[in-house]
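What you see is the complex with one protein chain gone and the rest in place.
Just so it is clear, A and B label the chains in written order, and each chain counts residues from 1 on its own.
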Amino acid sequence: MPSKVTSKSNDQLLAEFEGRIAMGDKVEPGDWMPEEYRKNLVRMIGQHAHSEIVGQLPEGKWIPFAPGFRRKLTLVAKVQDEAGHGQLLYRAAETLGKSREEMMDELLSGKAKYSNVFNYPTPTWADVGVIGWLVDTAAVINQSMLAQGSYGPYARAMKRICYEESFHIKQGYDAIVALTHGTPEQKAMAQDAVNRWWYPTLMMSGPPDKISEHTERAMRWRIKTKTNDEVRQEFVDHIVPQIRALGLDVPDPDCQLDKSTGRYKFTAPDWEELRRVVNGDGPMNKERLAVRRKAHEDGLWVREALAVKAAKTA
Amino acid sequence: MSDTQWETYEVFHQSRRGKPHEHVGSVHAPDPAMALQMARDQFARRLECVSLWVVKSKDVTQTDYQDPNFFSRMFDKSYRDPKAFDAPAKEKE
Partner (left out) sequence: MNELISYLTALADDELVLGHRDSEWTGYAPILEEDIAFSNIAQDELGHSLALYTLAEGLGAPSPDTMAFERSWKQFTCCRFVQYPKGDFAYTVMRQFLFDSAEHVRMKSLASSSYEPLRDCSAKIFAEEAYHLMHTRALVERLGDATEESHKRMKAAATAAFPQALGMFEESEGADTLVKQKIIIPNNLLKEEWLSAVVPILEGASLTVDSQSPSDDGGRRNNHTEHLRQLVADLQQVYQMAPGGSW
């Protein structure tokens, strides 16, 4: 839509917008922006926010069972951070004109998506450590890239989130290290968790570039500054040496260092599985949403009561 | 659908006395007193903090990014800059 203040044409505005972004300038709420940019960002930031709060559940499940004071305290703090990140991200999305209530509604009705990785179950304590270590490493690589993005509120939220995520990675890694120094049963539990989370984590960076829509424009508008494949490669190169240093391995015999490039070759995930799970057919999709829906509904009387009380006392 | 998420408050955080309050984000809260508590748990659980301010988002009046004229400075105003009055070294002798 044309600017309300000046009489510039859409094309002029778009050219200026893209010019500023190319120079590394940020876009702020209230700036003119193409509708596609706004729509894409609201969807992307919303999805990211939903992932954080749905992501509380697979690990939150283990809080009552955490072994020892330190693990219990750390896990509560970690899951609390996830609520905190959701809060920051919903706020960033709200600056683009969508209310948090509306976004919650879209999540709970199944209309909005969230990171696919949280549709997998966490059957053992080791899953908690592996999520913190693997999934959060993949998340940080992605998020550090997003922190360089063009939309001001999102970039600012990402910087804050990245700082806290580094604690998440360390606590996850530390929990797995402890298991590898433990009994054979504990070690086996750790390896089993890595085996189950390896491919889902690889899928986190998104579909391969060759089938991913929107990549070119997302890069030009600096909504992303690296492609999915680039982020995925970075993750593999970073994490495989760490995994093997602990005496664990990835469930991919073809995952080997290519000495000529210095990068790891690896087997691509099953993209059909990603498509199925993203579209609601994963092991935990229904359950995750049902839990969030219940929390939302159970909490309605509280939200309403506090709003009514504030209106009465104002 | 009715919005039951409460209105938002902008949060300003002062890490220690002597420093300015910095805008760190916003919280949804039912009233100002609860907004301070929510802000403390969301924005001060790790960072050192001696003071928090909260202001209803709707009470923030702001300039329009799209107005090209509000901050305009078109003509040379270097006469306002202290450096403009430095005499060249030669003339001082």
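Note that in this section a residue touches a chain if its C-beta (ideal position, glycine included) is under 8 Å from a C-beta of that chain, and two chains touch if they have at least 3 such contacts.
This structure is a prediction, so every number in the text was calculated from the model and none was measured.
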Sort through A:G46, A:G84 or A:G172 and give me the one touching the missing partner chain.
A:G84
By the document's definition of touch, the residue of A:P67, A:G110 or A:P123 touching the omitted chain is A:P67
Please output the residues of chain A touching the missing chain, sorted low to high.
53, 56-57, 60, 62-73, 76-77, 79-80, 83-84, 86-87, 90, 125, 175, 178-179, 181-183, 185-186, 291, 294-295, 298-306, 308-310, 312
Absent-chain interface as seen on chain B, which is shown:
5-6, 27-30, 33-34, 37-38, 40-42, 45
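Simple rule for what comes next: only the chains that are shown with their structure count from here on.
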Length of the line joining the C-alpha centres of chain A and chain B, rounded to whole Å
29
Report the residues of chain A in contact with chain B in the complex, numbered from low to high.
3-6, 28, 30-32, 80, 84, 87-88, 91, 94, 99-102, 104-105, 157, 160, 164, 300, 303-304, 306-307, 309-310, 313-314
Across the complex, what residues on chain B touch chain A?
1-6, 8, 25-28, 30-31, 34, 42, 45-46, 62, 64-68
